[in-house]
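Okay, handing you the structure first.
Here the complex is missing one protein chain, while the rest keep their positions.
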Amino acid sequence: MTELRTPPYVVNIGPQHPSTHGVFRVKATLDGERIIDAEMVLGYLHRSMEKLAEERTFTQNIPFTDRMDYLAAMTGNLGYCLAVEKLAGIEVPERAQYLRVIFAELQRIASHCMANGTFVNDCGAWQTPLMYMFRERERILDLFEMTCGARLTTNYMRIGGVSFDVPDEFYPAVNSLMAEMPDRIAEYEGLTLDNEILLARARDIGVLRPDVAINSSATGPLLRGSGIAWDVRKADPYCVYDRMEFDIPIGRNGDCFDRFIVRMEEMRQSVRIIKQALEQLPAGPVNVPLPLALKPPPGEAYARIESPKGELGFYLVSDGGPTPYRWHVRSPSYINLTVLKDMVVGLSIADAIVSLGSIDINVGEIDR
Amino acid sequence: MAPLLNWYDFDPFHDLYHWLDKHVESWVVYLVAAVIGSAGILTFVGLGALVNVWLERRLIGRIQVRRGPNRVGPFGLVQPVADAIKLIQKEVLQPDAADSRLFNLPPIIVFIPAMLTFAVFAWAPDLVLANLDAGVLYLLAISSITALAIFIAGWSSNNKYALLGAMRVIAMMISYEVPMVMCFLAPVLLAGTMSVAGLVQWQQHHFLLAAFVPMSVLIYGLSATAELNRTPADIAEAESEIVAGYHTEYSGMKFGLFYAVELINSLAVSGIMASLFFGGWWLFGVEKVIPAWIIFILKIYFFYFGLIWLRGTLPRFRIDQLMGLAWKMLLPLALINVAVIATEVLIWQEADLGGWVLAPYAVVNIALTAALVVVFFRIVTARFYRLPTRVILVRDIQVPALPAPASSALRPPTPLPQ
Amino acid sequence: MIKIEDVLVVGGLLFAIGLYVALSRRNAVGILMGVELMLNSVNLNLIGFAKLTEAPRPIDGQVFAIFVITVAAAEAAVALALAVSVYRYRQSIDVDKLDLLKW
Partner (left out) sequence: MTGIDDTAVVIAFWVMAVVTIGSALMVATVHDLIHAVLFLILSFVGIAGLYITLSADFVAMVQILIYAGAISVLMLFSILLTPRSARDNAGVSYSAPIASVAILVAVVLIYAGLSTDWAYASNGFTSTAREIGNALLDPYALPFEVASVLLVVAMVGAIVLVRPTHEAGGTPLGEGEQF
């Protein structure tokens, strides 16, 4: 099709499009079906969180982090709380640290289920893999619900710990889920990884070279898919990740398929971490008493965690008052999205959608 | 039992026909037969569309570990009616810049080939609405009209997604018609007739054609999904890529018509598959116990189930992959198939062998098909299995040494002014 | 009663319309459409003769029609390829503008 020149024309993929995972627009210039230029247009979901946060107290800002990456609220909470704790110098009780790890990893599994399910959807499957993965995501959300009462926007992590200790019925539920999970992941893999159509759609599509990945500061499965073993949990351990044993999965080729299988394997590693954390879970308080209006000393702090999408960083500046002076988020979705243009120019629309799906963006986090 | 069997064997119609034949002009008989037959087919198709809505949603639900519609009526059986009422109530929008004269045509035009297909099916030994001499060719000819309707829909919507969908349909239709014609050639050669009823009759005397032309069955199955716009070949309405393809701009009952036609076409394709390759109403003598048309409908639904299964299982091809499949895989296979079958028929006729020769033919053809498909499949998929489909696990952070970045990236720090 | 004259009248009208279209269009595809109409009218006549006149082997008319359709398909493919390639060089398929051989 490329040789037979047709007049180039512009197609707006989004903001209302089944595959943009929210409201975000790719202004694609097409020659036939081939994309010759792509321009990301962001801001349809901008809620001005960073500015709003400057008017609210440190504690009041936690719900914002739920609503950034609403598919991974736990990790959003965690990153912010870590930053505030670093700023104010708060020690978190050990049990809370373990609970944070458990819930962050559960959230990672849930988020990866969603990411991989929608990725196969983007490849054209008719919802089936998504439904399979939702089955387990549902049980994880049930665990969240029994612990903190919310399923999606959990607001569970608090400054100085977590809001509630886990109830008694949590342990059998999480244990049975963790016992089943490896089989389930094997089931997903059996259903997808050896499917030639999926391979044809995702192998060698949207290849991100390692040097480009590093130069564009991509993180998370996107970076690991390109074959670079980088994980904030290993590089800069927070909570109790340094006591956990887990491996970093990396891809070989840096294509969409590699990102997909990296996520698959990360789920398995998360199960490993959760099992270890449950074994080591000590007794004790789950948070420390803090004043209602927390006033960290003047200064700045940056805390980063490995969220399901990549490196989630919170940069906070305090002027000694009850509200942050500056509240900045390094959101992985936003930074990972910047490589999309390099990936998709020259590909067809279908491939562009697959590439976009493989980055696993969340527009709530991009636009904040 | 005999009187009971009568009414649903459609024998009264035969009597009516013979009675009419004696009393009125032949064209009146023809007209009456056509009206009754069309009414019967319309009934079947109308009911079929309703049943299929329920069946498809329900089965896809099963495949997707959920329940599917189960609220409206027992087992959600009234769901299609609820769907239809909803669709009728919805506002029918039309884009301002649409070509309004053309915009309203496609939902009607797509119905024509969908309905016409059923005319040549042999529902029972003597129950054919139009026993066309060139029935197989007729099936191919009218299937091309669907693509035209889809093209008009995509073109007149004045929507870029719709136009992309329309272009995809046209390209795909041209490509898939070729292997489809080729794969129909094989059974026609073997049976020596192009009439669908004739093919069924041949199978009654010999055996299911699927045993002798397995390659055609495979090729037709794949081409049919492309012709139907169902996964894995639903590139014309690829939801995740071009929203809804050619029917992006259709709403309300206009969309409903497209939806119904898709289901009816699925039935039609299943019917073609059942008649041409799997014996139509014939089933090893069972048709003497159960009315033949019930057997035929059951066969149709068997293949329809296969289509639903495919939809629930497979991702979608990319357009160029789909084209490649047609031209690089299906067409050579179809040509080989035709050559083999032609040779066999030649040997059969020239050497004046009996019907027994079909048994070794079946064995040879099935073995050949299996071998060829495996070989082609290996060749096509070798590229994807170049790399393992599992990840590498590493214990620790390791950042490989990268080639030095471009000069602009690293600058020596500028000394501060004194 | 349909006689051969009826077919010939229809065919003649169709041929005349095709001729008009072929001669009066500026667009190359339009000209091709006219040519196809003319070929079709010829086919109609051939099939009419096959059915409605005496012949030693009546099917010949239909065989001829098949050949005409074959040739028409080949001709359409080449003509449209020409139109596309002309368009590529001249950005137009308006035959009035293809006057390179005029001086």
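Read from first to last, the chains carry the letters A, B and C; within each, the first residue is number 1.
Heads up, the rule we're going with is that contacts are C-beta pairs under 8 Å (C-beta built on N, C-alpha and C of every residue); 3 or more make two chains touch, one makes a residue touch a chain.
The shown structure was predicted, so the numbers you read here are calculated from the model rather than taken from an experiment.
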Query: Which one touches the absent chain: B:A84, B:L140, B:V380 or B:L393?
result: B:L140
- prompt: In the full complex, which residues of chain C touch the absent chain?
  reply: 1-21, 23-27, 29-30, 32-33, 36-37, 40, 43-44, 47-48, 50-55, 57-60, 62-63, 65-67, 69-78, 80-85, 87-89, 91-94, 96
Task: By the contact definition given up top, give the residues of chain B that touch the hidden chain.
output: 25-27, 30-31, 99, 101-102, 132-134, 137-138, 140-142, 144-145, 147-148, 151-152, 155, 160, 163, 167, 170, 173-174, 177, 194
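Operating definition for what follows: only the chains that are shown with their structure count from here on.
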Message: Measuring between Cα centroids, which chain is at the maximum distance from chain A?
response: C
- line: Here the gap between chain A and chain B, centre to centre from mean Cα coordinates and rounded to Å, is 40
Separation of chain B from chain C, taking each centre as the mean of its C-alpha atoms, in whole Å: 34
- prompt: How many Å are there between the centre of chain A and the centre of chain C, using C-alpha atoms for each centre?
  reply: 63
Message: Counting only residues that touch at least two other chains, what does the list for chain C look like?
response: none
- request: Would you mind writing out the residues of chain B in touch with chain A in their complex?
  value: 60, 63-66, 160-161, 164, 168, 231-232, 234-235, 238-243, 311-321, 377, 380-381, 383-385, 387-400, 402-403, 405, 409
Field: Complex interface listing, chain A residues touching chain B
entry: 1, 9, 11, 17-19, 33, 120-128, 131-132, 135, 193-201, 203, 210-211, 214-215, 227-231, 234-235, 247-253, 257-258, 261-262, 264-265, 348-351, 353, 357
